[in-house]
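Below is a structure I'd like to ask you about.
Complex shown without one protein chain; remaining protein chains in place.
Presenting subunit A:
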Amino acid sequence: MPRNPTAAASESAVARAETRRRWSLALPALTVITLCSILPLGVMVAYSFMEAGQYGNVQWGFSLEGWRAVFLDRDFFDDSYIPATAHLTILARSILLALATTALTFVFGIPTAWFIATRPPATRAYWMFLITVPFWTNLLVRTIAIQEVIRADGTLNRLLLATGLIDEPLQMMFTNGAVLVGMTYVYLPLMVLPVYAAIEKFDFRLAEAAYDLHASRLYCLRRVVLPLMWPGIVAGSILVFIPALGAYVTPRLMGGGRAMMWGNLIDLQFGQGRNWPLGAALSITLTLVVVGAMVWYARRAAKGDATNG
């Protein structure tokens, strides 16, 4: 506590000037983000409560039709409400495919991260380089690459035909499976990187101690290794799940119109669908799910820090 009032006043004046100076440093970036991201999102929220225009766009006037259409359809004959199965199927597929992608990247990603983290330090950097290159490579290009492998006249089919295992090309494209393979392929590095970071920090003497105390391999994995890897696994799952849920490019190329996902459905409403309020309501819903997942993760991470520290 400062003893005389003038010193206190000048001190708080200095503090205020400091606060002002630092806010002004942040201001340009905050302005750009507010104008180009937060404001448009606000417009979307507003649009979701308006009436659909006849040729796309919206008409002024409050309406809940956009939100209603997310969940309910009108029956063609008697105008009664029925569940909007077409949309709900796509939303359910998106969630299931995003979860399945997370699970598959887990199955392949965890052993890979473990493998890299247990290499000698000299070669570890090279393995890490191999995992970061796909991470930095254009997502569209990687989707084209995996599409080339599984499409009807692609590499895999030609290989199988040449070896005589099949007589006719397998139709693998434009299915849920194709989208799943594509998303697992493009999002895998997002699982490996955080899990690797967690394993690398792991003190293997702890595992040795567990074995010395006659823990079985499984027991040690479950009670010693896994809890310490857990933050990395949760981070990796969030990093895969979120972009997978909102994916647009990969389901578009691998799933086409037959295995559409949430992002493609939104795009459709602003294009051929000409139902902007519905598109806006679907956008807001997707954003809320993503933000919800992030908040859940942040809370969890904060709690984890509190218990560990």
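As a working rule, a contact is a pair of C-beta atoms (placed from the backbone, for glycine too) under 8 Å apart; a residue touches a chain by one contact, two chains touch by 3 or more; residues count from 1.
Criterion: contacts and distances are computed from a predicted model.
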The complex's invisible chain, by UniProt name, from "(2Fe-2S)-binding protein", "Acetolactate synthase small subunit", "Short-chain dehydrogenase" or "Spermidine/putrescine transport system permease protein PotC": "Spermidine/putrescine transport system permease protein PotC"
Options A:145, A:197, A:228 or A:301, residue touching the unrepresented chain: A:145
Identified contact with the non-displayed chain, of A:36, A:162 or A:213: A:36
Footprint left on subunit A by the chain that the document does not show: 18-19, 22-23, 25-26, 28-30, 32-34, 36-41, 43-44, 47, 107-109, 111-112, 114-116, 118, 125, 129-134, 136-142, 144-146, 148-149, 151, 153, 155, 158, 185, 188-189, 204, 207-208, 211, 217, 220-221, 242-243, 245-246, 248-249, 253, 263, 266-267, 270, 276, 279, 283, 286-287, 290-291, 294
